[in-house]
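The complex appears here without one of its protein chains, the remainder shown in place.
After this line comes subunit A, so read on.
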């Protein structure tokens, strides 16, 4: 991770000078890309009360651990992606967007039910990070997990079936929107409680390290933990920052700071809203990146993931992003300022990537349209598949409570219940 010029001391980003400083906060020059508004101006205008904090915190220096190295920034950037990479990124982001839009449609038609939390607007974070991973790397998410699962490789039809509650879903309809698990693609959930996934992700990273140290395998698997701004006030977040840095676990903590936790503004609930600063307090680099720009996210992600693979420990990455829809499909979304929504709509990551790809002649409009068409068809097919899939059978109710079916204990005839030939036929006293 790039560090400030003075060795071993990380100056916290003071708001006014952020643009000029070369500290960890900015990997690339802020305004060269994609029409994005540079961060500091926006924060400064939104809430004046931040400035006294910034002045106060400028006198506190966070001492980084020895792990943080200095690295020179490239001052001019050539193209960041090849054509193939560009198309992959575009397809993945468009898949996420189209899928979530279809979810909204299906929900209002009654095919989907319960809690559904959509990811519109945040695709750059998921695509930027997850497309750098191998299959063995793990992703742990929150209830806003459809797109994380899709980016990691879970087929859209399985996710759609799961949402419809059909037996062909990735969790046979037993998990639902908030609990996407996939052993094959190493998606370790899908958690409803915020902050719950962070220790689990830290544990998966612990396993990677354990495999290296105890099994002596050549294991460089990395875990990504995705969570939001509201979670960063939760105790478990800090507990895990501590332990991950203490044990140098191969994990990247990705904060999707979309400024709102249901209706609670991040600025109203957090004493110091700059989340990336909490990393150095625990001895790991904290980075802030524009989460509406997939290329910037990807650059930061590359460094964070390879840092973890090298065994240098965790990184905290704060992605400034925004969700275009409400917290969930049941949220009337009345508290957010329409001007704010309009502002972020102009920074739509998909439009931005499209513009970049076309302007830099990486692909033509027609190729992108072809991708869009392909994805639209894939989503339609996923919906059809989910519609036609059967609902779970009655016997499925009692299955999989235990990994070991004998744990169902002893039936009235003194034998293990699972040995009863009728056990999975739904006769087991429902």
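Here is the rule we go by: a residue touches a chain if its C-beta (ideal position, glycine included) is under 8 Å from a C-beta of that chain, and two chains touch if they have at least 3 such contacts; residues count from 1.
By our rule, contacts and distances are computed from a predicted model.
Student: Under which of the names "Pyruvate dehydrogenase E1 component subunit beta", "holo-[acyl-carrier-protein] synthase", "Collectrin-like domain-containing protein" or "phosphatidylinositol N-acetylglucosaminyltransferase" is the non-displayed chain listed in UniProt?
Tutor: Cross-referencing UniProt, the chain left out corresponds to "Pyruvate dehydrogenase E1 component subunit beta".
Student: So one chain is hidden, and I want to know which residue out of A:122, A:182 or A:274 touches that hidden chain in the complete assembly.
Tutor: A:182
Student: Of A:200, A:350 or A:379, which one is in contact with the hidden chain?
Tutor: Only one listed residue reaches the unshown chain, and that is A:200.
Student: Sort through A:151, A:236 or A:321 and give me the one touching the missing partner chain.
Tutor: Spelled out, the listed residue whose C-beta touches the missing chain is A:236.
Student: To test your reading of the contact rule: which positions on subunit A touch the chain that is missing from view?
Tutor: Counting only subunit A, the missing chain is touched by 138, 140, 170-175, 179, 181-183, 186, 188-193, 196, 198-208, 210-211, 213-215, 235-236, 239-240, 242-243, 246, 400-404, 406-414, 416.
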